[in-house]
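Here you go, one structure.
As you look at this complex, bear in mind that one protein chain is not there, while each of the others sits in place.
Naming follows writing order (A and B), and every chain is counted from residue 1.
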Amino acid sequence: MISRHKNLLSYSFDCLRRYRMRTVVILITFLVATTILSAVLFTKDGLEREAEFSIESAPDLTMQYIKAGRFAPINVSYIDQIKAVEGVDEVFKRTWGYAGIGLNTYLIIGLDPDGLGYVVGPMSSIENGRFLVPEDDGTGNVVVGKLIANALDVKVGDDIILLSESVDTNRFHVVGVFSDQSSIYTADMMVMSLSDANAFFKMPEGTVTDLCTYVKADQIPNDVAAKMSWMPNIRILDHDLLLRGYMAAYGARGGIFTTVWTMLLVAVILIAFSQAIVVGHQSKFEVGLLKTFGFSTLDIIEVRLVESLIAGFLACSLGMLIGYIYAAYFNAPGLANLLLGWYFLPSEFRLPVYASAQSVFSIYTVIVIPLVITSTVPAWLNAITDPELAMRRAAA
Amino acid sequence: MIEIKNLNKTFNLGKFNETIAVTDVNLKIRDKTIVAFTGPSGCGKTTLLSMIGLILTPTSGEILFDGDNLMLTTDNYKTSYRKNNFGFIFQHINLLTSYTAIENILLPLYSFDMEPKKYEEKAYEWMKTLGVYERANHLVEQLSGGEQQRVSFVRALIKDPKYIFADEPSVFVDEQTSKVIYQMLSSLRDAGKTVIMSTHDPDLLKIADEVQRMNAGRLVGQQQRSP
Partner (left out) sequence: MKRILIIPILAIVFTAALISVCILNEIEWDNRTYDSTLRGVIGLPSIAIGCNYEGTRNPLLEIFVRSLYDVPGGHDYIVSSSFIESPIFQQYYREGIPGFNFTWEKG
């Protein structure tokens, strides 16, 4: 039994060589299709996964003030009301917004000194210098991301001057620079104390951008949020809502992606089918001859199955490897901008790429199965025909 | 012994291009003989040969090999029977052009549960006998018609089959190869094989133990050579 299967394997391998043109066409086509497909899929999955990480770390509930349907600064007096709600553990203030430096926009975040010690764990995302401490409040000390550090050519110990919206100058002192590794999150970020951010943005007295609410460990954030429903003009954002919003951002692009995927799949099947037709007569004759010699129908199916699996897996695996390298190591030039729409992608960080088992399996299924079907079904049909007829029709 | 009872074959049955190829053939073929079918082109020789060789399904009738009616068996059984007992020599030779001579010869052995390479020596011996040993590693398209037919002979014999089916074995070959074929077939019969062939060649008909004449799909005459 083993020898027979070894013989059939050997014959399959040789078919790849004999039907050289067909093998080459299939390999090249499937390779290109898989490379594009996998680069898009891995990048999209990476961005979604990255967004999940971000949202996981967000406060349990983010409280924002809505005035005339617009998002407006929230008065810190709400803190006492919020803290009084059953289930609330802590509430911290946060001010954040955008500042223009040259043609680019960066993110300024002002952190509540009381909240700096709330999250426990080592701060390993600093490459040089240190992170903020409560004593930095009002001092102008900042930690900057790589994008800003490179754009302004600053390092720890340097001072920088930023123009605010009200066109006054603000001097800041760099005490830390975020690492390359964290730059997917921090590249465009400048972190300072809450007072400094409020001063920079000229926030109205006693207001901040939002309030970060943390619930007690035994509480469900949605339940706690429901207890705050009586607060007028307050928008409460929990993790699910944030996640849905961000998934929709990549999901819309994903809609384009799904269309591309479908078109590629159709193209792949058409090419596989046309190749089956091209070698059809030769293959039909061969099947008739093999059956004459005593190859069973199952033997013939096994030969064609192995042949198509090898070609399929070679093209698919290599394509996915190339797609992964293209996205993970070269930042997917051309594709990233298409996938992310009108966002720009600074070169200071690597695209998050996620080659999940699910995606890899999906691509294998979508690419290899049509190839196997277009190879084995015609072979099976020929194998169940009388050998004499198969050879005669092929000759005709 | 092979017994053929009421064998019929109609192509495209029930369609506008229906063709009756073989009609009501009844025949017994003794073992260790050469039986030749002869007749005008299109009389059904190849069709009959293919049916007896189990590579074409009859429309009706029975074919018994040593008493077993193989028409009642499955496709797998027929395939297995062919594998273990039959060797084929085709009119159009039917070698795979992208293989060498030796690869074509060993091809039938790939369906067996053994290493084909074990039969290489035997193949070379046969090739020497038939005068194509030097061409063993040449691609088929590099061989002449006569050489290809000799290679196809070796392919048919490599499994040491009990029955050899030869469809017009001398039609596309030169005189020298024809002589080799005559000698080959005679010696096979002498070695205990049963040879069933279709031919127009008068020299091949001379070596046959039994000649069956066909016309319009029917057996119309029989001639037996006295022992």
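Heads up, the rule we're going with is that a contact is a pair of C-beta atoms (placed from the backbone, for glycine too) under 8 Å apart; a residue touches a chain by one contact, two chains touch by 3 or more.
For clarity, every value in this text was computed on a predicted model and none was experimentally measured.
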Where the missing chain makes contact, among the chains that are shown: A
Hidden-chain contact residue, picked from the options A:I74, A:L147 or A:V287: A:L147
Identified contact with the non-displayed chain, of A:A226, A:I369 or A:I384: A:A226
Touching residues on subunit A - with respect to the absent chain: 10, 13-14, 16-17, 23, 47, 49-51, 53-59, 62, 66, 68-71, 94, 96, 98, 104-107, 109, 111, 115-116, 118-125, 131, 145, 147, 178, 181-189, 191, 212, 222, 225-226, 229, 235-238, 241-242, 244-246, 248-249, 251-252, 310-311, 313-314, 317-318, 320-321, 324, 340, 342-346, 349, 352-357, 360
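We adopt the following convention: only the chains that are shown with their structure count from here on.
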Subunit A-facing residues of subunit B, complex: 50, 55-57, 75-76, 79-80, 82-84, 88, 92, 94, 96, 98-99, 107-116
Residues of subunit A that touch subunit B when the two form their complex: 1-4, 7-8, 10-11, 18, 285-286, 289-297, 299, 384, 386-389, 391, 395
